[in-house]
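With one protein chain held back, the other chains of the complex are shown just where they sit.
Order of writing sets the labels: A, B and C. Residues in every chain begin at 1.
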Amino acid sequence: MSKKLKIGIIGAGRIGKLHANNLVNRVPDAELVAVSDVYAPAAKELAEKLNIPKWYDDYRRILEDRDIDAVFICSSTDTHSPISIEAARAGKHIFCEKPIDHDLDKIKVVLDEVERAGVKYQVGFNRRFDRNFKHVHEVVQNGGIGDVQIVKVTSRDPEAPPLSYVKVSGGIFVDMTIHDFDMVRYLSGSEVTEVSAVGACLVNPEIGEAGDVDTCIITLRFANGALGVIDNSRQAVYGYDQRIEVFGSKGCITADNETPNNTTLYTADGVTKETPLWFFLERYNDAFIAEENAFVDACLNDRPTAVGAFDGLQPVRIAIAAKESCEKGGVPVKVAR
Amino acid sequence: MSKKLKIGIIGAGRIGKLHANNLVNRVPDAELVAVSDVYAPAAKELAEKLNIPKWYDDYRRILEDRDIDAVFICSSTDTHSPISIEAARAGKHIFCEKPIDHDLDKIKVVLDEVERAGVKYQVGFNRRFDRNFKHVHEVVQNGGIGDVQIVKVTSRDPEAPPLSYVKVSGGIFVDMTIHDFDMVRYLSGSEVTEVSAVGACLVNPEIGEAGDVDTCIITLRFANGALGVIDNSRQAVYGYDQRIEVFGSKGCITADNETPNNTTLYTADGVTKETPLWFFLERYNDAFIAEENAFVDACLNDRPTAVGAFDGLQPVRIAIAAKESCEKGGVPVKVAR
Amino acid sequence: MSKKLKIGIIGAGRIGKLHANNLVNRVPDAELVAVSDVYAPAAKELAEKLNIPKWYDDYRRILEDRDIDAVFICSSTDTHSPISIEAARAGKHIFCEKPIDHDLDKIKVVLDEVERAGVKYQVGFNRRFDRNFKHVHEVVQNGGIGDVQIVKVTSRDPEAPPLSYVKVSGGIFVDMTIHDFDMVRYLSGSEVTEVSAVGACLVNPEIGEAGDVDTCIITLRFANGALGVIDNSRQAVYGYDQRIEVFGSKGCITADNETPNNTTLYTADGVTKETPLWFFLERYNDAFIAEENAFVDACLNDRPTAVGAFDGLQPVRIAIAAKESCEKGGVPVKVAR
Partner (left out) sequence: MSKKLKIGIIGAGRIGKLHANNLVNRVPDAELVAVSDVYAPAAKELAEKLNIPKWYDDYRRILEDRDIDAVFICSSTDTHSPISIEAARAGKHIFCEKPIDHDLDKIKVVLDEVERAGVKYQVGFNRRFDRNFKHVHEVVQNGGIGDVQIVKVTSRDPEAPPLSYVKVSGGIFVDMTIHDFDMVRYLSGSEVTEVSAVGACLVNPEIGEAGDVDTCIITLRFANGALGVIDNSRQAVYGYDQRIEVFGSKGCITADNETPNNTTLYTADGVTKETPLWFFLERYNDAFIAEENAFVDACLNDRPTAVGAFDGLQPVRIAIAAKESCEKGGVPVKVAR
């Protein structure tokens, strides 16, 4: 039998459970050996359900465990960067949920520590592993549409998060659009140099009262001269709307939503197809599995990760610029690199 | 100004009106100069509405008119073959609505007379001029799918005709499927050699009591070895369902229904597109215009018509065989050529 | 016979010929009685081809003709507003090609004169009559998607115009995007209050040297709070890309491109459908006919025109603001009303 990657999961919340489940059932080369959560019962419950040998209320126990090769950091956002640093120093490969941090300086420290330690680092931008978006990326990379000129992302959630979450989320750009900022970098193969954003509160006025917007359009300039645009809404009543389009000198490629099935029903009332898969757990289920397998493969076979630490830094930079632009009414803001 | 084709229309019923309207408004090289109908007021009314100079209750007045180059035979089915013969003898080019006759011998006389007179003859198989079916035909002819192996036609009306009509229609195979028999010849580029048909009365039991079926599946063999299948229903509640598919050694090509518009509506209830255009007047409107222009062009420029007299004979042969097969419970019946 | 609207066409260039042809062949209630062009042979040629009784080199002859009810102003852009004013004073109903003028003050004079004269005025925003866009408009108006939140227009030409044209066009926003500015007003049912535009020269560097851009993204704010975005390119190699999307509180509706036919070809190389219709003459052919019929109907039956003089003013205002924004690197610019 081939060697398996021994993994500890830090954080047994929604996303931690998701990764744990997949690592146990869908990632053949992974062996999930420990889980920790500041709330001990959550760690215990997950461990028992999935037959994970060890569980802790302190992630340091995982970092100290010489038997563990890699960690999945699924704890609260504010802990991502400090735990990343500690894990790197402990010599663990790191899979870190997005965003690494809201503070650019802290992310840079993570980058430095990861580089120094020589460990693998992968950020949880799972959408890159969606079969459709991946194919678009490959076609673009292979010149299938010539030089990229316009990149478009439609990204709308099926329902707004609870107001309590909105208040601590850091705002729509850091919380939601950050995935799209990663996507435009992935699709264009170029860095964003400037961003302007306009926003509105059209879904729920309380979101506006909390100082955030729930609907926005973000225009981007790329280093290679291309332009881009993202539109977001916190609430698309027909389900998770996730579509992309890349337009270039030789053509255009689009990727559509995924649906529960591809049937078409014809009745006197109309011709009906299924609405998009409801939310990210449904839509990106296979993408999560693919990103986990890719990370395990990168660790076991010493290959670069598909989404490195720098890929975790840059979308935060763009998000911060977008937020600034939006607050200033849409004036363009430069993005450093 | 270029010469126009001077035309007289025989029959001012539904289909006669349709052609008259198009000849006046949509066929630039046609000049509609006369209309006749056994019911004189119908001829008069149409003439006045469209500014047609002459109207009669006797089609012979049109045949005698030396000024007239061509006739459109839009009278009742039983008169198609005798008027065709008279018109040929009068030296008029002939556009004849389908079917030429239900009696094969009478059709053959028409063929002979037309050949003797050297006039143009076009049968009203308008679907050949539908933009989608025409393109399929061309791709097949150009080898785009290799050797034809399977031809499929879905052809369903939106609602059953009145029972009074069903009783004199000659039955579903002669009345409705005849268009599909023409279509499979057009698409396959080969003659039907054998047919077997099964039918059922699932839409309206009175149709069954009248000795007809309202739902049927017809299997075909072609001279080139290919197989074919047609399915018909007298009632598709979502509208006129007209789709085709040709499968071959190098690929497959399909043509879909036409709709009032191509929009897609996403709501919490589903993703909805438009139902097909309701019936043949809507769906084949442009096809009627195209067939009229093609006939006028063939006459003015002495080119073969796109759908000749033999093309009017063969589908009737297939329909008669299909009827026999259906009555015998589906046994295969040969089709002469 | 019903009364027909007697029409004179001013300008026998590309768009003048298009309207003349349609008025003669596709607008039953129109009677095209005169054509003028500063280049007399063009007027003569068109008159002879279409059997138009009178032709002139001076449009004033048309305005003086008491027999003429309405004019189509199809002359060069700089003459649109002065001829509009003269025609209004002459009591003629007016169909005027877009844009009325590049100068807002001149357009306002047209509005005043038209109001004073009590004549009909319709601006040539033909896309409103496209079957798809019209249906989207109706669904939105009828509340089918709830409150409008995001309006998206993709509008890309198949090839850049000649450089000589680009230089006198007034720039992409006035020349090309102006149709899209009309479209977003039509779709949103609300006025644009602010616009920001970023542009790039990615298709042809000579366009940039001429001071224009060939690729751009324009973000819009509407009076009702909604946001909008338009993306343009002067060159989509796969043909005229004209799609729209309106997203709202209860759903989303999209309209797709039109194609020569709806067939699908399956081969070992892929599953292929047709590219969009090549350019506006193909795509909007039926829309041109519909706008002409609508104008004739408005004149004959004393109904408001579908696209009035104010609808000709507002898109110019937006275009001027977009140009300013683009020149300032994307800062938002207010649009007056």
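Some points to look at:
Basically, a residue touches a chain if its C-beta (ideal position, glycine included) is under 8 Å from a C-beta of that chain, and two chains touch if they have at least 3 such contacts.
All figures in this text were calculated on a predicted structure; none of them were measured in a lab.
For the options B:Val168, B:Ala268, B:Leu281 or B:Val331, the residue in contact with the chain missing from this view is B:Val331. When the whole complex is considered, the residue among B:Thr77, B:Ser169, B:Thr219 or B:Asn285 that touches the unshown chain is B:Thr219.
In the complete complex, the residue from B:Glu97, B:Glu113 or B:Asp241 that touches the missing chain is B:Asp241. Remark: the residues of subunit A touching the chain excluded from display are 1, 25-26, 28, 51, 131-132, 134-136, 139, 144-145, 250-256, 258, 260-268. Across the interface with the omitted chain, subunit C contributes residues 236-238, 241, 259, 266-268, 270-275. Residues 147, 149-150, 152, 156, 194, 196, 198-200, 202-203, 215-217, 219, 221, 225-229, 231, 233, 235-238, 241, 247, 249-252, 329-332 are the ones on subunit B that touch the missing chain.
Just so it is clear, only the chains that are shown with their structure count from here on.
The pair of chains sharing the greatest count of C-beta contacts is A-C.
Taking the mean of each chain's C-alpha atoms, the chain whose centre lies closest to the overall C-alpha mean is C. Among the remaining chains, B is positioned farthest from subunit A, on the basis of C-alpha centroids. Subunit B and subunit C, compared by their mean Cα positions, are separated by 39 Å. Chain geometry summary: the mean Cα position of subunit A and that of subunit B are 58 Å apart. Looking at subunit A, one finds that residues 236-238, 241 touch two or more other chains.
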